[in-house]
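Input: a single structure, listed below in structure tokens.
All protein chains but one are shown in place.
In order of appearance the chains are A and B, and numbering begins at 1 in each one.
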Amino acid sequence: MTKSRNILALLAATTCLAGPAAAQDDDTLKIGLIFTLSGPAAVLGEMGRDGFLLAAEQIGEIGGMKTEIVVMDDEQKPDIAANKARELVERDQVDIVVGPIFSNILGAIVKPVTDSGTILISPNAGPSNLAGADCSRHLFVTSYQNDQMHEVMGAYAQKQGFDNVFLLAPNYQAGKDSLAGFRHSYQGDVAGEIFTQLGQLDYSAELAQIAAMQPDAVFAFMPGGMGVNLVKQYRQAGLETIPFLSAFTVDESTLPAQQDAALGFFGGSNWAPDLDAPGNAEFVAAYEEKFGKVPAVYAMQAYDAAYLIDGALREAGGTADKDALIAALESAPFNSVRGDFSFGPNHYPVQDFYLTKVVQREDGKFATSVVEKIFDDYADNYVGECQMN
Amino acid sequence: MTNLFLLQLLNGMQFGILLFLIAAGLTLVFGIMDFVNLAHGVIYMIGAYLAVTFAQMTGSYGLGLLLTLPATLLIGLLLELLVFRKLYDRPHLDQVLATFGLVMVLTEAVEIIWGAAPLSVRMPDLLSGSVPLVGPMRYPVFRLVVIGAGLVTAAGLWLVITRTRIGMRLRAGATNRAMVSALGVDIRKLFTIIFAFGAMLAGFAGAMVAPILTVDPGMGESVLILAFVVIVIGGIGSVKGAFAGALLVGLVDTLGRSFGPIILRAVMEPSAAAQAGRVLAPMLVYILMAAILAARPAGLFGART
Partner (left out) sequence: MRLIPNRAWAATILFTAFAVLPFLAVALDDSYLVVIASRILCYAIAALALDLILGYGGMVSFGHAAYLGIGAYAVAILSRAGITDLGLHMLAAIAAAAVFALVTGAISLRTRGIYFIMITLAFAQMAYFFFVSLSAYGGDDGVTLNARSTLFGQTILEDDTALYYTVLVLLIGLYLLAVAITRSRFGRVLTGARENPVRMQAIGFSPFRYQLTAFIISGCMTAIAGVMLANQTSYVSPAFMNWHRSGELVVMVVFGGIGNLLGAVAGATIALLLEEWLAVLTEHWPLLFGLILVLVVLYSRDGLSGLFRGRR
């Protein structure tokens, strides 16, 4: 008897959950943001979200339309992300989805979003398959192709005449892609190549090997907490005389923890807070004022995504004509805070890449700083495989 | 090669001792109170965060470390009073679940208070250098301090448990609770003390690693499973076992990582060896645990099942 009451309660809970389906309203622009907002990697997701919302606040009515923004947390779990994406598309009926940070999450949401004809803008993840064979008309990437930051460092190592570089990356897909990217533009010898465990805490075993080999330089890809551990331990092991080249290892998301341990360490990037480009100084200042920290690329790329949407909507005259909107997006009608920016035929950016270095600013905060331009108007290596349909 | 091997041996030991610092409190609570505490890793994390905060407030890592100890002791007392006390007589499953819930609550609370971005603490200049070892190889001073702290903790625990009156009560309480309380020992108070002490040990471990590891909301979880592997291998409740288990895990993990591929290369072609090494390295610790439990279902030094 009581049991059946439970079930009624359950049913009631289910129906509560069924929110009223959003009425299609052509004057309102609905944008769904999907970022990793919980768990250890939340800091990156928060930067992405904050960067986008900052731009949205500055613009006011994006594309001259009444704007509604729904924010979702993907929890960095692909299956949850896939469901959240479908919720955005089917229940909230958003016009555009912006997100996520991680490639595996993008892999999980790209099908549900683009199958429904909704436009998806990735402000960070840029996996190779979506740049090449699996490219989609409805997907735009405002960041980079994943290999490119590593190619920058490979090119720099080549240019410096290093011929004995030690490579270090976590044992997972992005780690393998990273070392492949580095080798793509580096022809010298490899002193050693180690794949560490994902989430590894202690790098003394690897650092001991580096000390024993004394390579010309070390190239590391250690995102997030792993990078903090590695950089601190690298400095403590007394290896700072060996140049430390990296990608996604020393940036504004990890520098508050690495601090002076990372001073002078090199990275490859498509941007840095002190990059001399129109609007960049204003963006960095506004972000710092609002959120109290120095933005990293994740914030910048999402900020750009908002202005991209704004520009394209104004050109296409709203969301009604999808084909016109896609055509408008392709022409990238906005001023990126990183300067030169255009889309290749695969909807991945063609942009400049820089060597950056960690510095302490006058206000005491740590940030990356542009050293020199490595690539000019650089496109990715997969664009040829893309047959846009 | 021999030099490198010796150095890696040292590294493996040091990683093991780091794990022991974390596992010591866990095995104490687990062994004596028969209580599964998944929230141990979170307390370790809170210890690290508090050390960062206190170090910033006082401007000294040493003072921060000292302040962290009573603070985590207090947190331990509070948790014991609010939650754990009600769970002592429950099956392990209930304990696992309630503390799993606590992990979610405390991790999120840490994220709300300190934010999701990783933090760090500056280590004292005195300990921040490295000492020359052999050839171009150097060893960080702070690592030696961690090794020292681990050894002192191990020795201290061993002394307390085997040589003091309270240690005797603890051992008696673990063997037969009813008998000990019949003899007039306030077993509840005893448990409260052990629990708070266990929390303090976790906080101490967190504060000790704060200068070398990242302090972020994921740090508790990343060591929790390893700490459990350590105490399960060693035999639950045995401090000696935890020490042996921690060293074993540290050595197998470190040596396996650096020499596994080299050994594999001797028996198969290089590309296959590299591939196999990559697949096997992260599984090594778990294979070790499964093998030990298959041979000795109660761990190396475990008596009870």
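Note that a contact is a pair of C-beta atoms (placed from the backbone, for glycine too) under 8 Å apart; a residue touches a chain by one contact, two chains touch by 3 or more.
If you're wondering where the values come from, they're calculated on a predicted model, not measured in any experiment.
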Touching residue (missing chain; options B:Leu9, B:Met57 or B:Ala109): B:Ala109
Candidates A:Ala108, A:Val228 or A:Val284 - the one touching the absent chain: A:Ala108
Missing-partner contacts on subunit A, residue numbers: 1-7, 9-11, 13-21, 37-38, 73, 77-79, 82-83, 86-87, 90-91, 103-104, 107-108, 110-112, 127, 134, 171-174, 176, 198
Residues in subunit B touching the chain absent from view: 30, 36, 83, 86-87, 90, 92-94, 96-98, 100-109, 111-112, 225, 228-229, 232, 236, 278-279, 282-283, 286-287, 289-290, 293-294, 297-299, 305
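Quick note on the criterion: only the chains that are shown with their structure count from here on.
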In the complex with subunit B, residue positions of subunit A that touch it: 38-43, 46, 171, 195-199, 201-202, 204-206, 208-209, 211-212, 214, 224-226, 228-229, 232-233, 236-238, 253-254, 256-261, 293
Touch list for subunit B against partner subunit A, complex: 3-4, 7-8, 11-12, 14-15, 18, 108, 111, 115-120, 122-123, 128-130, 135-140, 142-143, 211-219, 221-223, 254, 257-258, 278, 281-282
